[in-house]
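Only a single protein chain was left out; the remaining protein chains are all shown in position.
Up next, subunit A:
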Amino acid sequence: MANTSEIDALFGGSPVAAPGSEAQPGLIASDGGAREADESDLPRAWQVLEQVMDPEVPAVSVVDLGIIREVSWVDGHLMVAVTPTYSGCPATELIESEIAKALEQAGFRAPRLERRLSPAWTTDWISEQGRERLRVYGIAPPSGSSSKRSLLGEKDEVCCPQCGSHDTEVVSQFGSTACKALYRCRSCLEPFDYFKCI
């Protein structure tokens, strides 16, 4: 149950910011020594995050998943706000430490991670690229919008990621991880995971 200060501690703690340094870009460590961060470093941070994969679905990055809510400079440190997919997602802490590690390796000194619950993550935030990557990986991407759902009844229309058939049936609303349901294709008979809509 790590809180943000414990997470910071994993990466050498959060050094005290110099007075008046709010929103100042931080130092970037590079092969040529330390330098002040410049405008190109925020887009570069996003590029680094695009290489950090979801440990449970290694086909999609944390950016594809839409769990990165903000990247900015705070007190001379890069701050990354991450929202968990599910309250009990056991990968949350691992994802946070992978992000911090990737950023440190790219030269961002002592990045700060913030866990942000609100607004709650929705599968609507999974990018088009993320959906396509899920499909190629063999996981049916979430169908429709999470906002248009009724409580009881109402089935999702889910396409088989193997053959594209719409003739599929749910085996269990709960699959191998919290974010997935288990489906079966009636056309090609293959079972598959469906990234369920929330």
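In the analysis below, contacts are C-beta pairs under 8 Å (C-beta built on N, C-alpha and C of every residue); 3 or more make two chains touch, one makes a residue touch a chain; residues count from 1.
The rule we apply is simple: contacts and distances are computed from a predicted model.
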Since a chain is absent, check the UniProt entry for it and pick the matching name: "Pyridine nucleotide-disulphide oxidoreductase", "Ring-1,2-phenylacetyl-CoA epoxidase subunit PaaC", "dihydrouracil dehydrogenase (NAD(+))" or "L-aspartate oxidase".
"Ring-1,2-phenylacetyl-CoA epoxidase subunit PaaC"
Touching the unshown chain, subunit A contributes residues 1, 3, 84, 86-90, 117-122, 146, 149, 151-152, 171-178, 182, 196, 198
